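Note that one protein chain of the assembly has been removed; the remaining protein chains are unaltered in position.
Take a look at chain A:
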Amino acid sequence: MTDRFTLARTAVRVGARGLAVLAAAGIAAAAVAAAALVPWPDHRAEAPSIVVQPAETGQVRVCPGPLLSIGEDPAAATTATSVGATSVISGALPADATITETPLAAPDNARADADGAPLALTTEPGAVDAGMLAGAQSQTVTRESLSGFAAASCTEAVAESWLVGGATDVGRTGIVMLANPTAVAATVDVRVIGETGPIDAPSALGIIVPPASQRVLSLAGLAPNVVSPVVHVTSTGGAIAASLEHSVIEGLTPAGVELVGPTAMPAPMQVIPGFVVPTAGGIAPADDHAEGDDFPAVRLLATGEEPAQVSIGIVAEAGGGGSTVDVTLEPGLVTDVPLGELDAGTYTLSLEGDGPFIAAARATTGAPEQQTDPDGADPEASVDLAWTTATMPLVDTAIVAVPRGPSPVLHLANPGGDQVEVRYTLDGEERSLTIAGGDAASADLDDQSVVELAGVAGVHATVTFSGDQALASFAVHPPGPLDSPIRVYPR
């Protein structure tokens, strides 16, 4: 009897304790489940910030100045001297804004007094919006050592630019022009990368460019016998507007000149609009013995650490099917890729890669052999050279100055998916142009005019000139990021 009672008591006790443990474990499990399953509300603080619109500042554009020639003066065979003056045209929106032209000091050019110096175009702070000042220059030379037509836009001074073009093998001359329009001395490093990799040139590091002046370097002095150079210019202190003069002599005959402006910054996608191929012909992309300048080609450099696969899409501006060239870029090695046989016409090159790279395309008006060959059919044959650089997408509005030159054409490429309607003002008359997504268009311009563009957000634009013994192009640049609004968190 007692035993049974004790037993029952024990059973009750054990049962109660078991229930207690179960209850505690249940509460624990429920707590974890509630934490995991119930969608508790979140509270996330918003960081306060304001978008700062930088105070308006005077817009500055730098025109590279007259074409230079090395060895023009027999007494000073290594110095560059100018050959003739350039014609500069500038414009701004609003059109009545005062544009001040300030010549920069050009201590490296002995004839600067006669031919003129690089010009800094400035406006008063607030007179024009960012990007609404444009200038361009052009020059035709016919010398024993230099002939052809060159045009360039006046660009903003920046801290870093890539110049794709030039060559320093036999008959090719490259001159790097570094203009510092700012009030601060610039310390500039110029690095040249060739087809065999970066070229060691200590003398090009730490070049001081004084305020408001231009320094000139001979590319051959930095990197002799390079077929495919790319010039990387970086500066600290003042900003630099860099450009590269590329001239060719076949034998004893000058065979073209071009002023190459900075190309678009490294990116996995580049667009080269308005690539003019004046004469049909070319070399197959696979031909790795291509020499000389007289075939359409693209110069590429992968700037990353990894090899880049780049696919080059070549589409005629007029429409119709295109072709594609695939190349593999080794990092740090410049590659010139012939674009195959192309019909004469204007093309849009779309380059897509799996790593950042830079690009520019080259074309000539004809083979120099036509002149120099003793049997040459036509000593007067047109020979000039042009580099068409990759461009940056424009913001909504832009302004283009068109200098003197033969048949200027504005080429517009719309790599985006959406159709855009571009409005432009020509001769005070507003016109419009509709470009479907992925398509391109062009408009003939008058020389020595200023064209206002609107509705061009995301559009790439280039101005080309082509004529007898004349081929040139320059990119239309969006304003640099320096003036754009920036979000600031003051804590």
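Just so it is clear, a contact is a pair of C-beta atoms (placed from the backbone, for glycine too) under 8 Å apart; a residue touches a chain by one contact, two chains touch by 3 or more; residues count from 1.
Throughout what follows, contacts and distances are computed from a predicted model.
The complex includes a chain that is not drawn, and of the options "Phosphate ABC transporter permease PstA", "histidine kinase", "Glycosyltransferase family 2 protein" or "Response regulator" the UniProt name matching it is "Glycosyltransferase family 2 protein". Residue-wise, the contact with the chain that is not shown comes from A:Ile50, picked out of A:Leu7, A:Ile50, A:Ala95 or A:Ala318.
Here one chain is not drawn; of A:Ala23, A:Ala95, A:Ala114 or A:Ala436, the residue touching it is A:Ala23.
One chain of the complex is left out; on chain A, the residues touching it are 13, 16-17, 20-21, 23-25, 27-28, 31-32, 35-36, 40-50, 52-58, 125-126, 158-160, 182-184, 235-239, 480-491.
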